[in-house]
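A single protein chain has been omitted from the complex, and every remaining protein chain is retained in its original position.
Chain nomenclature is as follows: A and B, assigned in order of appearance, with residue numbering initiated at 1 for each chain independently.
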Amino acid sequence: MAKRYDIVIVGAGPAGLAAAEAALAQGARVAWLDAQSAAGGQVWRKDIRYGWPRQAARVITEVVNHPHATWMPQTQVIAAEQNALLLQNEREGWRITYGSLILATGARELLLPFPGWTLPGITGAGGLQALVKQGWPLDGRRVVIAGSGPLLLAAAVTAKRHGAHVLGIYEQASDAAVHGFARKLWRWPGKALQAAVLRSQLAGIPYHCGSIVTRALGEHALERIEIDGPHGTQRIECDQLAIGYGLVPNVELAQMLGCAMKQEGAHPCVDVDTSQRTSVTNIYAAGELCGIGGRDCAWLEGRIAGLVAAGADIDASLLRQQRHARTFAAALREHFKLDPYIHDLAQPDTLICRCEDVPLQALKDYDDARSAKLATRCGMGACQGRICGTALAELGLFPRSGQRPPLFPARLASLGELASSSETEGSFS
Amino acid sequence: MTQVRINIDGHALDVPAGISVAAAIAQSQRPFRRSVSGHMRAPFCGMGICFECRVQIDGIAQQRSCMVSVRDGMQVVTDG
């Protein structure tokens, strides 16, 4: 029999945490789950050496230990049915049902193709942070951080803290755009403080604007990169390149549940009302999957969703704060808008689909994801098109096709043994 | 920090408990996997999205090494 919870929260980053805290305070029985082994999401990912960030540690500990909370780490949603989710962890698959569902599935990095981007030694910017916090060795390694957005600063701080020799941060946005953004930061005092702290921790690491990594080179692994910047092209020898172009909402579960989407740039995000309700009854969404808004915004939206799902009232000041946080996201988008040059970095032989090794030139005859997939295998691999589909959408070629179960690659045992079924298992003879 | 002993491609390795299998492989300086056309690949997204870090863990192939923590006695096989 599937276990039932008042409220199920998918994702344990700031939005999921805030939702859980708020709903628990209202007396709800809450189950919350995350694919990672510790709560915190990406932005508050637990560091094997340094633990959680201080402000997150308190609430995480509180929620994990709350008597009405069921915490399911390393758990992925693999399929959805009417008011039920099919889950799996490392050992088993099972089903839970819910009164209300809060989606807090966050975002992933926007990872874009350029020549050499498949070489070992190249990761996302947040990707490197995630790896390092779980023990990836960086001691004495020469690391370049590149791409776009404030995440690059955080990645550099983490890398440095773990002993990396960070050669520089290369931001694609122009000097003018970045400084324009910095001048606006006073409107969000929390952000200004955060930026100041990051800057102080970055002492000694050069920050270059208007700089784009155009190529990575190396025989079996990364050896050097080429960067186009205001002063021409330069080559840098390095061991590790952490490169991310911002974030993309993780909407696959919401899509599978039938929640209405809207477009933010080239990528879909979940359409919600001011109470974080999606178009589907009893399903809420909060944080990055409703459009990239940052940590503070995610926290506020999670809190709103948790309160509304638990049947509580929300006061106007909370809504006001949430709207203000969203304006920060808009400023971020405006100032860190991608240089169209980045869309043209991939060459005909650059692999777009990393799972199936499909180069850009193989896709030129197709104008929809399905035809391209049937003919070239692009998007047929294990990432289910999350990397190539997102990149192709960003490059303006064609959007990723819809999501079907399993939501992530799932063990056949988990898919096959979830329900009571008419056929019973037995051996032959 | 407590250590656990794992085995990567036949080599025993003592690593801190709680680190990811991906981190352990990187510490061992072993390669990760070959792509379908034979190129070397290694962790890319770091958060379970890209599936570039897949290795065989305790006899089961295609496991994301960035999503699994090391366990004492774990047997890891890469494409190296």
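In the analysis below, a contact is a pair of C-beta atoms (placed from the backbone, for glycine too) under 8 Å apart; a residue touches a chain by one contact, two chains touch by 3 or more.
Here is the rule we use: contacts and distances are computed from a predicted model.
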item	value
Chain not displayed: protein name in its UniProt record ("Cph1 family holin", "D-amino acid oxidase", "Dihydroorotase" or "RNA polymerase sigma factor")	"D-amino acid oxidase"
Listed residues A:19, A:38 or A:79, member touching the removed chain	A:79
Residues belonging to chain B that touch the chain removed from view	36, 54, 60-62
Absent-chain interface as seen on chain A, which is shown	79, 81, 86, 368, 370-371, 374-375, 380-382, 384, 404-406, 409-413, 415-419, 421-429
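Here, only the chains that are shown with their structure count from here on.
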item	value
Touching residues on chain A, where the partner in the complex is chain B	35-37, 42, 48, 74, 90, 108-109, 111, 118-124, 126-131, 134-137, 220-221, 354-357, 381-383, 386-387, 408-409
Touching residues (chain side chain B, partner chain A) in the complex	15-16, 18-20, 22-24, 26-27, 31-32, 35-37, 39-52, 54, 62, 66-69
